[in-house]
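One chain of protein is taken out of this complex; the other chains stay put.
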Amino acid sequence: MSKSLTGYPRADGRVGFRNQVLVMPLHSALCATARRISEESAAVAITHDWSGEIDADFARIFKVMTGFAANPNIFATIFLTLGTPGELEIIDKSKSIGLSNSTIVNVSEIGSMELLYEIALKEAISYLALADQVARVSVPWSSLHLGLECGGSDALSGITANPALGVASDMLVELGAVSVLGETTEILGAEHLLAARALDPNVGKQIIETVARYERSINYEGIDMRGAQPSRGNIEGGLTTLEEKSLGAAKKAGSAPFTGVLEYADPAPKPGLYFMDTPGHDIEQLTGFAAAGINIVVFTSGRGTPTGSAVVPTIKVSTNTQMALSIPDLIDLNAGTIADGTQTLREVGELIFNEIVDVANGKLTAAELGRHQEFSLSRMYGTQIN
Amino acid sequence: MKRQGFDRALRGVGIRDYQLILPSVVCSTRIASRIANEVGSKTFAHQHGCGIIGNDVEGISDFFCDLAKHPNVGTVLIVGLGCETIQGNELAAKVKESNPTTSYLVIQESGGVAGTFNDGITAAKLLKSTYPPHLKNLDELVVGVEFSNSNSEIESLIAELKASGIKFEIADQNKNPGLNFSELMRRGVHLIVSFTEPNQPPSGFPLIPTINIASDSALHSALAKEFDLPNGSTSSAILNFILDVADGKETKSELSKAGEIIAPRVVRSV
Partner (left out) sequence: MRSLLILNTIDNIAVALADLESGSIIEQDGLQIEVLNQIPRGHKIATKPISKNEGVIKYGERMGHATSDIKVGEHVHTHNVLGDRLSAEQVK
């Protein structure tokens, strides 16, 4: 393989493929300021709806905020804070995960929202200048943590883009990278096939149990899932049942054996293919991946979506040629050629592999060019049961 | 009290004339924000619209309808993605039942981001020119009162509102002030008086002028100049401020751009 990776090694041994400066508001009332800084500079920012409430979902929110702020693609994180104990705990934990450059801008010390903006913007600009001076160095394949995602699936997803992504994922796992399949909703009905590929029987059991736990939490609510899965868009595209969608979605994970199962937003401990328990909700999944230290995501779509993460480059692969042509600014690669008969699965898989490497090495994705920086906190609202 | 507002026919009379760019799903919040910035309309980010099940489907859809129904809102442009749970065309049909000055756009049918941006600007401008605002007497001002702990100031303000013939609604049940604001929005209040919780910063709801009143907490003392009214403001000072805001005076939260709103949910995303 002639391709090789370059990136930015971090002090804790992880590697970034971007050198982002993130503005992270720790209270929803500070989000407008964060967004404004990202509009006025090359810094990235998130917004969220957490206002400091400590409830049953706090542990999950805490894990996501800390992991996200410490994603290895980040050169520096600027925290906008009220200085409450909960917020300061988030900052401390982000540092202990591995965030090395950070600045705290505390609005209750400054006393003015306008000054908060001015000071944080100035900090962002000086970090951006420093980040620009850092040179890429050659890094090993094990530094690549790939997230596998799909959204707006159609009937071709399981035939073109997903299995082609599976080819690329297998190639990377073979080279020693990490690859993570998410979306518990979308392996329901295919979990037996994934469990059969577990390296260790316990991992197989965990895959089955994770899906069963999910199923119990939905049944517990007494809800008919078919209103949401397959979604209306999926059904229009020809997908009939959740199992059918899952059988196609699981193809993103290729045919490599499963090394382990991860809880939402937990990092992979060593190279290999993993399954992570995430919602199917595109942004909650992408946010959980970023919080787990994943540094590149490939997102297959039959319908097209602008979705991107503030910190993780997200490569969009179209499942059909029609969509790739009609909304080109959302799409990086077209796998529809497999259905058209002009390219083979293997060929498109290699194209995706090459695109992953190129993007890791600095090529900007459509979502990055469009500055799409979505973020969503995943809450259970008390519906998590074990 | 003869006060002019904006005629919203069956939706009442508003004290502000906002055009709302309503993203019907988290995926379209960025593009909605770009359109709103370009044409000078109101929008906000939120995390809803897809991956929802059970009662949340109707709940979130009704929440969006209530946003569009609010009397401070003039015309509405709904921006959807296309494949989400709450479909733009159905939401638009439902919204139009109460606010007919609504149109909608779908990213997946508008040629992507650039296409949606251009179509969105055209559609938003067309809505504004087709439905210019008309003034009408505002017969009844409705004030929302948000607080976490009752105190004597709040009680005397409520007494004063009653005496002045001003209708009021109270929201005090949610831990997250954003949920209190959302609840008051659904009850159609024209403006909100927030007795900001001591450990919360001043904030507001994008479509509703919000008057933040400081407490004596350390946080509020530090952020004193971000509040509309200081700790210890008398109920008559608050009432005068309310009347000024109803007449067009802008609150601090109105001057800053709104970030993200929160809608009530009951079930996890799937």
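Here the chain labels run A and B in written order, and each chain numbers its own residues starting at 1.
We take it that contacts are C-beta pairs under 8 Å (C-beta built on N, C-alpha and C of every residue); 3 or more make two chains touch, one makes a residue touch a chain.
Computed from a prediction, not measured in an experiment: that's the story for all the values here.
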Touch partners, limited to displayed chains, of the chain removed from view: A
Touching the absent chain when the full complex is considered, from A:Ile37, A:Ala155 or A:Val317: A:Ala155
Absent-chain contact - pick from A:Ala70, A:Ile218, A:Ala268 or A:Val297: A:Ile218
Touching residue (missing chain; options A:Pro25, A:Gly248, A:Gly308 or A:Gly349): A:Gly248
Which residue of A:Gly13, A:Pro85, A:Pro201 or A:Gly341 touches the chain not shown here: A:Gly341
Interface with the unshown chain - residue positions in chain A: 154-156, 158-159, 188-190, 193, 215, 218-219, 222-226, 229, 235, 237-238, 240-244, 247-248, 320, 339-341
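By our rule, only the chains that are shown with their structure count from here on.
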Inter-chain centre distance, chain A versus chain B - centres from mean C-alpha coordinates, in Å: 31
Interface residues, chain B side, partner chain A - complex: 26-31, 33, 45-47, 50-54, 57, 81-85, 87, 107-108, 111-115, 175-178, 199-203, 218-219, 222-226, 256-262, 265-270
Chain A residues touching chain B - in the complex, by the definition given at the top: 25, 27-36, 47-49, 51-53, 55, 82-84, 107-109, 111-113, 151-152, 185, 217-218, 221-223, 225, 227-229, 231-234, 237, 279-284, 302-307, 323, 326-330, 370-374, 376-381, 383-384
